[in-house]
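These notes concern the structure reproduced below.
Of the protein chains in this complex, one is absent; all others appear in place.
Order of writing sets the chain letters: A, B and C. Residues in each chain are counted from 1.
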Amino acid sequence: MTAHVRDGLRQEVLDANLAIPQVGLATLTWGNVSGVDREAGVFVIKPSGVPYEDLVLDHLVTVRLSDGAVVDGDLRPSTDTETHRCLYRAFPSIGGVTHTHSTHAVAFAQARRDIPVLGTTHADTFNGPIPCTPDLTADQCVKDYEYNTGRVIVDMLDGDDQKAVEVPAALVAHHGPFTWGTTARKSLEHAIICEAVADIALHTMALSPTAPPPPHLLNRHYTRKHGPDAYYGNPTPAPAL
Amino acid sequence: MTAHVRDGLRQEVLDANLAIPQVGLATLTWGNVSGVDREAGVFVIKPSGVPYEDLVLDHLVTVRLSDGAVVDGDLRPSTDTETHRCLYRAFPSIGGVTHTHSTHAVAFAQARRDIPVLGTTHADTFNGPIPCTPDLTADQCVKDYEYNTGRVIVDMLDGDDQKAVEVPAALVAHHGPFTWGTTARKSLEHAIICEAVADIALHTMALSPTAPPPPHLLNRHYTRKHGPDAYYGNPTPAPAL
Amino acid sequence: MTAHVRDGLRQEVLDANLAIPQVGLATLTWGNVSGVDREAGVFVIKPSGVPYEDLVLDHLVTVRLSDGAVVDGDLRPSTDTETHRCLYRAFPSIGGVTHTHSTHAVAFAQARRDIPVLGTTHADTFNGPIPCTPDLTADQCVKDYEYNTGRVIVDMLDGDDQKAVEVPAALVAHHGPFTWGTTARKSLEHAIICEAVADIALHTMALSPTAPPPPHLLNRHYTRKHGPDAYYGNPTPAPAL
Partner (left out) sequence: MTAHVRDGLRQEVLDANLAIPQVGLATLTWGNVSGVDREAGVFVIKPSGVPYEDLVLDHLVTVRLSDGAVVDGDLRPSTDTETHRCLYRAFPSIGGVTHTHSTHAVAFAQARRDIPVLGTTHADTFNGPIPCTPDLTADQCVKDYEYNTGRVIVDMLDGDDQKAVEVPAALVAHHGPFTWGTTARKSLEHAIICEAVADIALHTMALSPTAPPPPHLLNRHYTRKHGPDAYYGNPTPAPAL
């Protein structure tokens, strides 16, 4: 059985998954990216435990948003599939989700600390700290564990889509980062930036900062890249020349 | 004289050794991987001090499990050969052994501290801390030093094969990590993960964690990848398409 | 409309920008280099938000020094363009400017600390600490934010061109490093060195140094590479052979 998804989605999801090791965020088979087709009511995700060097388009798995059923693909989807599904269902503006075990972001998650806003590198993308969830309860770990992993994120954000838009990343306690965006590619970019700001934050905290950044500076940086007055970038990423 | 070993073992051992520098765990000629053929009563291991860029199949050395005699190969085997042999003899479920001097795992060994379980990245592979042995005594260093290096690991695990299965890694005090698995490749993967979790643990400890991970979370992650209820991965790593 | 700039400037600016990811100082599209043509009264800079892998000569934007008007190019220039322009106008000896978000230099900026002179690696290039600006005020963030970012650097150096020559780098508080030099290439080299000395300084400070370097040592290193008695390097970087 083949489920039809919009043109280009499968290739975009494949490319974003293959980029994880290229940008240095993967150890072995760790990490996964998915992308959603809201109209078709499905999302496309990496299969479980397939080495990146072997991964091809036909390995991708299509999963139904409503109940998590596999509707296309011969392989088992990522074990984290239900976490992705939970996030898609809670936040309508999300088009892609990425999960990694990147070193510095996981360190914050393991310490159960938010990644604080310490400068413009963070504020350019995230309009506030990247929050860390509380621990899952024993009950949440026994049944529907992966779906519940999404639920603790959703609960932390009060199920508020706007919060998910303004800070498109969260740390699951003692686990690691989940990031999202309007597309699979965007969710991957947020994973890259989440790791970069965690790395810089660790060094900053070692230097014992004496002054938090002024809110007007952070706000300026967030708004120059996001919202109606944004002036960063170019209409198309790179014009054909 | 040529000792016959099962098909594919020599290539697997060569590939696993060549992967050490590719995954960034080697400085110069440091590190070695071996794989065992239980039926033939021998294991195949990297020769001592040969640069990875020169290493070819014919350099590999075959060693007898019962007495450590070289039964095939023109070169001297790794100086760590007797440590490998000791581990194979103590733990029947081991099919491959890897030794590296990877930076963060060695730091824990030099500090004579276990690598603690701080999150799911660790619990996905290791069902408990990666333990660090006590120092070898002066006597243990004088005679059969390398075999005794294996013995302190075996003693620490009470010679219990099940313990070796659940936590397939150990740190030798002031020395470094030894890891093992059902195959040479698996033992290498455990070396990669051992280094990754040591790196993340160091950062986590710098952030002063206030809460250890809940046991139910760790257990969930270990059991979803290991044992009768495991549901991670796919039957074959990647189907031919 | 095409503005004429001196031969080779555009290629030099392109090469310096393309070198940013090659030397590991870029995440995604972050970072930018420009080079000036004083005679033509313009500078050439990277466009905003174009991925490095897509960047070609025709993407570069030429900006007028006197008023910041774009005089050549179809794309929007880097959002940091006005900061570059401010530095060119204040310091006549500057021929190129580089901005990055390199990890360790940003950590110092986020901690609002100068990068101290801890050894000859620093003194070879910078004749004093790399200073960190105070925070921009709310007013400075509202209007002409990017130009004001340059202004806080200029003010910190008392608008003194000689100071800009002796320490060709500055950190903007809670933001990151700006470096400059006689050419675009030189400004990039200073960005590389700024990041390297920040990295080493962080490790040095972790070791709790008990003795600052003696001034006569630092002076010797700075003067052997700079000024009338310099004897480092060769007349031409590498003779044609």
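Worth pointing out:
Throughout what follows, a contact is a pair of C-beta atoms (placed from the backbone, for glycine too) under 8 Å apart; a residue touches a chain by one contact, two chains touch by 3 or more.
Only a predicted model underlies this, so the values are computations on that prediction, with no experimental measurement involved.
Partners of the chain left out, restricted to shown chains and counted across the full complex, are B, C. Across B:L18, B:A40 or B:L55, the single residue that touches the chain missing here is B:L55. Residues of subunit C that touch the chain left out of the display are 118-121, 189, 192-193, 196, 199-201, 203-204, 206-211, 213-214, 216-217, 219-220, 224, 231-234, 237-239, 241.
One chain of the complex is left out; on subunit B, the residues touching it are 27-28, 30, 47-51, 54-56, 58-59, 74-76, 79, 101, 103-104, 106-113, 135-138, 141-142, 145, 173-176, 202, 205-206.
As a working rule, only the chains that are shown with their structure count from here on.
The touch graph of the protein chains shown is a line.
Look at where the CA atoms of subunit A average out and do the same for subunit B: the two points lie 33 Å apart.
Rounded to whole angstrom units, the spacing between the C-alpha centres of subunit B and subunit C is 46. Residue positions of subunit A touching 2 or more other chains: 206.
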